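With one protein chain withheld, the remaining protein chains of the complex are depicted in position.
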Amino acid sequence: MTTFVNEATADGRAGAQVSPPSLAERYQAVRALTETLSEPLSPEDQTVQSMPDVSPTKWHRAHTSWFFETFLLGPYASGYAEFHPAFSYLFNSYYEAVGQRYSRPHRGLVSRPDCAEIARYRRHVDEHMMSLMEGPLDDRATSLVDLGLHHEQQHQELLLMDIKHVLSQSPLDPAYVVSHREETSPNPSHGGWFQHAAGPVEVGHTGHGFCFDNETPSHSVIVTPYALAERLVTCGQWLEFIEDGGYKRPEFWLSDGWASVQQERTDAPLYWGREGSEWNLFTLMGRRPIDPDEPVCHVSYYEADAFAHWSGFRLPTEFEWECVAADQPVEGRFLDPAQPHPAPQHGSSWYGDAWIWTASSYLPYPGFRTAPGAVGEYNGKFMVNQHVLRGGSCVTPTGHARATYRNFFPPSARWPFTGVRLARDL
Amino acid sequence: MTTFVNEATADGRAGAQVSPPSLAERYQAVRALTETLSEPLSPEDQTVQSMPDVSPTKWHRAHTSWFFETFLLGPYASGYAEFHPAFSYLFNSYYEAVGQRYSRPHRGLVSRPDCAEIARYRRHVDEHMMSLMEGPLDDRATSLVDLGLHHEQQHQELLLMDIKHVLSQSPLDPAYVVSHREETSPNPSHGGWFQHAAGPVEVGHTGHGFCFDNETPSHSVIVTPYALAERLVTCGQWLEFIEDGGYKRPEFWLSDGWASVQQERTDAPLYWGREGSEWNLFTLMGRRPIDPDEPVCHVSYYEADAFAHWSGFRLPTEFEWECVAADQPVEGRFLDPAQPHPAPQHGSSWYGDAWIWTASSYLPYPGFRTAPGAVGEYNGKFMVNQHVLRGGSCVTPTGHARATYRNFFPPSARWPFTGVRLARDL
Amino acid sequence: MTTFVNEATADGRAGAQVSPPSLAERYQAVRALTETLSEPLSPEDQTVQSMPDVSPTKWHRAHTSWFFETFLLGPYASGYAEFHPAFSYLFNSYYEAVGQRYSRPHRGLVSRPDCAEIARYRRHVDEHMMSLMEGPLDDRATSLVDLGLHHEQQHQELLLMDIKHVLSQSPLDPAYVVSHREETSPNPSHGGWFQHAAGPVEVGHTGHGFCFDNETPSHSVIVTPYALAERLVTCGQWLEFIEDGGYKRPEFWLSDGWASVQQERTDAPLYWGREGSEWNLFTLMGRRPIDPDEPVCHVSYYEADAFAHWSGFRLPTEFEWECVAADQPVEGRFLDPAQPHPAPQHGSSWYGDAWIWTASSYLPYPGFRTAPGAVGEYNGKFMVNQHVLRGGSCVTPTGHARATYRNFFPPSARWPFTGVRLARDL
Partner (left out) sequence: MTTFVNEATADGRAGAQVSPPSLAERYQAVRALTETLSEPLSPEDQTVQSMPDVSPTKWHRAHTSWFFETFLLGPYASGYAEFHPAFSYLFNSYYEAVGQRYSRPHRGLVSRPDCAEIARYRRHVDEHMMSLMEGPLDDRATSLVDLGLHHEQQHQELLLMDIKHVLSQSPLDPAYVVSHREETSPNPSHGGWFQHAAGPVEVGHTGHGFCFDNETPSHSVIVTPYALAERLVTCGQWLEFIEDGGYKRPEFWLSDGWASVQQERTDAPLYWGREGSEWNLFTLMGRRPIDPDEPVCHVSYYEADAFAHWSGFRLPTEFEWECVAADQPVEGRFLDPAQPHPAPQHGSSWYGDAWIWTASSYLPYPGFRTAPGAVGEYNGKFMVNQHVLRGGSCVTPTGHARATYRNFFPPSARWPFTGVRLARDL
C-alpha cells in the first residue's frame, strides 16, 4: 500500500500556477490512456498470451477495472452491483485475501468475455466511479483511487511490454504502430562518468506526493566513492560484446546466467535477429536494422551483469543511482504511443528509455511494514528472487517515474524494456 | 492419398434420379459449410488454442485453403501468385515434403494474420479454384480436389471438437450455439445384441466412390463368433460405473490407463462436472444436467476399455464393427450445426452420435502403399501409437462417414466425440 | 498367467532318454544363474538406476525372490514369516492387487537394503522354497513355481539390458565381462529370402509345455504371400543407411519417430559412438569398433521402421515370423555370460542374437482371458502402446524362447537387445 497525501498533486508532475487536476480528472485521463493504447489492437491481438508472464491486452483492461470495482465500488458505493459474478474470479491477479483466482498461465485460453464485453465492463466501472467521486471521499478511499491510478499506469507499461512479445510471435513481424522513424544525428560519444563521494546518504521516499509502500521508510545507507555512466549502454557497444565472444565465454557470467545462456541458446538480446551478417531488431513499429547509437534494451540481469564484467565495470546498486538521480530533473524518453522505443541519448541522461538493472536484490527497507488486508499484498510478498530496476523506460507513462521508484523483476526477465547503466569504484 | 473414381458422385450421398452435383458445386458447398460453422465465433474465439492438440478456428480456415493453394493452384493454375509468402510456412500442418512449418503447439500465439485477412485468403483461393475448375482438369487434379474436400470435412469436425475445448476453458460456460433442446421420450431400454458368425470376412474399401488410402487394400480377415451391442453405452450406464468405483479400482484398467487416471485425477468423462451430488456436462449449447439416456461421449480409449472390463464385456475390433455396419444404411446423428451433441438412441444404431473406440491399433492393411510426394504423408506416417475409431459422430459432416472409414487417435485422447460400443464372444 | 502341464518338462529343452530335471532342480538352476550374472557387479554397480525404465541389479535380485515369497511361501508354506515387512512394498513391481508399491523411477535412490541383505533374503527364500517343494504341491502351486522361474528368466535378460545401460553412463567405458572376442570369418553375404505362401495359418500356443497367457488362445489368421530375410540386418547395412542420410530425411519416418529423432538428436543406434570418422560401440565387454557383419542392435521401432522404408522393404508381422519360425529348431545365439553380444550370422538364422521388432501391436488374441487375482496382471494390462518383438536375443536365457513367445516394448525403447529382420510382399 501507500503513504499518500490528500492533495491531488500526487504524481508530482504538477507545474506551478495552474490548479492541479482533480482526482476525477486524473481518473479520466488515466483510464482513457489505457483505451488509447488498446485501440491499434484487434480482438485477436488482445486475446493472445504468448508466455506465462504475459497477460492478454483484454485481461489488462479488465483487471485494472476489477481493481476499482473490488477496492472502491464494492466497499464505498452503496448498493453497487458487480458487473458479472465471474469477473472477480477471472480478473483477480494475485490477491489471495480477495479469494480464488483464475490460473495465471491460462489467461490466454479464455476467449469470453470478449473485447466488446470488457469495453462495457470498463464503461460500467467508470460511470460508477465518476458518481462515487462526485460525493465526498474519505482519506482512505481517496488514497485507494490514487493507488488504483498508479496501478493502472503500471499496467499500461505491462500492456505494451506484453503486446510486443505477442506480436513478435508472428512471422509477419506486425507493427503495433506505423511510425516514421525520427531522424537522429549520429552520436559518436558514449557520454562521461558522473562521480559521487563517499558517505551516508538518505534514500527512500520522504516528500509529498504519492509513493508505493516499497519506497519507505526512508533511511540512511553508506556508499563508497563511485562513478555512474551518464548514458545507457548502446547497441553498438553490445555488438562489440557479441563479437568478442561475450555469449560464449563463461568467465563473464554468473553461474545461473551461464546455465540459462546454455539452455536457451541465447546469443543476443531478446528481439534481435540476424539476416546474414546484419543484425536487426523487432520493435513495436516492426522490424528494422540495429541502430548502434540507441540504448540496448531487453536484456536479462544475467546479460547486464556479464556485459559489465566484460567491460571491466560493474552494475550500480539501487542507492548509487537514487542519490544521483534525486538531484536531476525527471526527464527522459517516457511513453509516447507514436514512438514506443528507446532513442539515442545526448548529454547526460538519467531517466527513461530503458529501466536499468541494479545490483540490488529487491528487499524490504529497514522498518518496512505492509498495510493490512488485500492491498498489503501489493509489493511486500514479492520481495524475494528479484532485482531492483530504476529510472523508467520509453513505455513508462509520463509522471509515473521518480527517484525513489523501485521496479523489480526476476533476473531472467527480458521482455520488460530493460537496459544497462555502468558503474565503477573510484 | 486416395483411390478414387472420376465421377463426382464421390461422397455417395447422391440420391437416385437427379444428376449428382458437379465438382465445383461440391467445392462451393463444402467451403461454405466451413464458413457457416465459423460464423457464431468471435475473432477472440477463433484465436485461442487451448492445448497443443487443438488448433484455432482461424488456423483451420486458413489451413484448408492452404491445401488447395499448395496442391492445386501452385501446380495447376498457370501464373498463380500465392496470397502471402509466409502462409505456406504458417499453415502447413505436417507435410515435411512441403517445407518448414510453424510449431504446432504455438498456433495460438499468432494473432496476425487476423480473421479478416484469413477471410480474404479464403475468397482469393476460392476465386482461383473456381476458375481452375472451369477448365478441363486431369484425373490427378480432380482427385486432388476431391481429397481437398474430404480433408476440409475432416477439419470441419476438428473445428467443432477444438472450439468445444476452447469454450470450455471459460468459467462463463459460453454456448457455441443457443439451441432449444429437443424433447426426447424416455428410453429405458439399452438395446440388444447383434450376432455375427465365425468366418473369413472381406474388409476395406472396394467399391466406387472416394476413400482414403488407409482403407485399402481390401483383404480377408478371420472373425470368431461375436455379438455387438446395437446401441452406444449411455451416460446412465457410465454413472453406474462411476458409482461402483470404476475410476478407483485398478483391476479394470490397462496399466497406462491407470497411470493416466492417477496423474490427471480423472473421475468422469471430459466436460462432466458436479454440483453437489448432481452431474452436469458442458456442451456446445452450454452446460446442462446429464441425460442418462444419451450416449456417453469424450472418453479416452483407457476409459472405454476399463468400462468394458467392468461391464464384463469387451471393445470390438475394427473389423467386427465393419462387417456388421457394411450391411446397414449410413444413417445416424451426423453434423447439424443447431444440435451438435449426441442424443438418446432408439432401435439399433450403427453410425453417428459418437465414434466408437475399437480394440484395433491403427496399422496398415496388408499390401498398403503410400502415394509418392507430400500427399503420401496423409495417413501412413501416423500408423503407430493410435487406435482406430469407427462410425462417425454428431459433428461428422453428413456424407463423410462410411463402413470402411478409419478414424484414429492416441488412446489418451478425450476431446474428440468418442464413445463406446460393447462386444462379446459367443 | 499361464496354461501349463504338470510334467516338469515345462521348458521343453529336455533331451530324450535322461529323465528331465525335477522342479526343485530347475528352481536351483534358475536361481543360481541370477547370482552368477550378478557376480561381476560391485555393490555400486548393483545400486544404480540410470533411467526410469532401468532397475538396479539388487532390485532384480530381490524382486524375483519377492515373487516366490508372495505367491508361494505366503499362501502355501504354513507358518512362513516374511523376511522383512517393508520388502513387500519395496519389491512389488506393478501388482496393484498385492498392495502399494515403491515408485518405480525411484528404485535407484534406495541404498538400503544393501546387496548383502538381499543375498540373505535370497537364501532365506530359497531355503523355504526347497522345503516347500519337498512336500507335495498341488497343480496350482506347481504352475506358480513354474511361472516364477520363467519370470526370473525374464529378469535375467532385464538385468543384463539394464546393467549395460548403467555401465554405459561412465566415461570409463567399463566392461561387465572381460572377454576375448571370438574370431569370426568375414561374412560378405547378407543371406537370402525365405518365402511363404498365402493362406490361413494357425498361431499361438497349443502344445505341451509352459507358455505365458498372452500366447493363447491359438487361432487362425490369414497371411498373404511374403518373404522373410533369413538373417538380421547388419551394422554394415545400417552404416549405409546413416551415410545415405537415413536420420535426416523425414520421408522414411513415422511421424512420432521423426519427432523423437529431432528431439533426442538421434543419429545412430544406442551405444554407438564416433571417434573422427570411425564408429565404435559400447558392449558388455567394453567399447570396440563396429563390426559390419554383426547384427545391428539397440534400435527403436521407429528406427527399424525407417530403415525398412529406406531399404524398400518392410517389417514383418508377428505372425509372418511365427509361422516360419515354428518349423525351425529353436537355435541361435542365446545367453552366454562370457559373450553377451550378437555375432555375425551364417546360413539362415531365426532365433537369438537380437529380438526383431514386428509391425504388430501388442494386443490380446481373440478370446484372451486374464487369470483372476494378482497373477492375472502379468501380461494383459500392458496391451496398449507397445509392439511385439519375437525370437529372443543374445541375453535371453537358453530354453526361454519359443516360436509362440511374445515379447513387447514401447516403440521408443532402445535399451533392449532389439534388431531388425526385413520382410516383403510376394
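In order of appearance the chains are A, B and C, and numbering begins at 1 in each one.
Simple rule for what comes next: a residue touches a chain if its C-beta (ideal position, glycine included) is under 8 Å from a C-beta of that chain, and two chains touch if they have at least 3 such contacts.
Small disclaimer: the values here were computed from a predicted structure and weren't measured.
Participant: In the intact complex, which of the depicted chains does the undisplayed chain touch?
Facilitator: In the entire complex, chains touched by the missing one are A, C.
Participant: Using the document's definition of touch, tell me which of C:P174, C:G209, C:G273 or C:P337 contacts the absent chain.
Facilitator: C:P174
Participant: So which of C:S50, C:S143, C:N214 or C:S311 would be touching the chain we can't see?
Facilitator: Among C:S50, C:S143, C:N214 or C:S311, only C:S50 touches the chain that is not shown.
Participant: Suppose we count only contacts with the excluded chain; which residues of subunit A make the list?
Facilitator: Against the left-out chain, subunit A lists 94, 96-97, 200, 219-224, 250-251, 253-258, 301-302, 305, 359-361, 363-364, 366-367, 381-385, 411, 425.
Participant: Need a quick check: the contact residues on subunit C for the chain that isn't drawn.
Facilitator: 42-48, 50, 58, 86, 89-90, 102, 106, 108-115, 166-167, 169-172, 174
One rule holds in what follows: only the chains that are shown with their structure count from here on.
Participant: Central chain, going by Cα centroids?
Facilitator: Answer for the innermost chain: B.
Participant: For the two copies subunit A and subunit C, what is the rotation angle that overlays their Cα atoms, in steps of 5 degrees?
Facilitator: The C-alpha superposition of subunit A onto subunit C needs 180 degrees.
Participant: Centroid of subunit B to centroid of subunit C, CA atoms only: how many Å?
Facilitator: Using C-alpha averages as centres, the distance is 38 Å.
Participant: Please compute the C-alpha centroid of subunit A, do the same for subunit C, then give the distance between them in whole Å.
Facilitator: Averaging C-alpha atoms per chain gives centres 60 Å apart.
Participant: Between subunit A and subunit B, tell me the centre distance in angstrom, where each centre is the average of that chain's C-alpha atoms.
Facilitator: For subunit A versus subunit B, the centre distance works out to 47 Å.
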